[in-house]
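Below: one structure, written as structure tokens.
For this view, one protein chain was removed and the others were kept in their places.
Right after this comes chain A.
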């Protein structure tokens, strides 16, 4: 009789209508929060032009960015997916070690430097992507390369002091 399904929830509306066919399809990123956090600096290293492009487009779209910047958005998604799949292909062991550590340490990067270093090395050797933290002051050692940590939890496994 009724052509639409009954809806019982008053606050959450899930609309399963797909996008119209004139919008090209792109697969969403399948990585969840901790792997994304772990790969974030490599995504930034490879996709910076696309991301900047998208942000500039949204900035100039006067609030219509969600509609007008779909093309740039697809590029951002594709680029990030390519980084994730490359990291999975070449550095899966180091990647998993790192994001599992992150997931156990409230996703705090400084608690997991011990597993971040082999991951950074592997990604740099295989994919030529280097982790650089934007906005690091000139002539100062970036925080992820410092040998001594003050605030990391000394009882957690991710800790390595003075190595």
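Observations, loosely collected:
Keep in mind that, in the parts below, a contact is a pair of C-beta atoms (placed from the backbone, for glycine too) under 8 Å apart; a residue touches a chain by one contact, two chains touch by 3 or more; residues count from 1.
As a convention for this text, contacts and distances are computed from a predicted model.
This complex has a chain not shown, and the name its UniProt record holds, of "NADH dehydrogenase [ubiquinone] 1 alpha subcomplex subunit 1", "Prefoldin subunit 5", "Integrator complex subunit 11" or "Cytoplasmic tRNA 2-thiolation protein 1", is "NADH dehydrogenase [ubiquinone] 1 alpha subcomplex subunit 1". One of A:54, A:95 or A:115 touches the chain omitted from the figure, and that residue is A:95.
The omitted chain makes contact with chain A at the following residues, 7, 10-19, 27-35, 81-82, 84-85, 88, 95-96, 99-100, 103-107.
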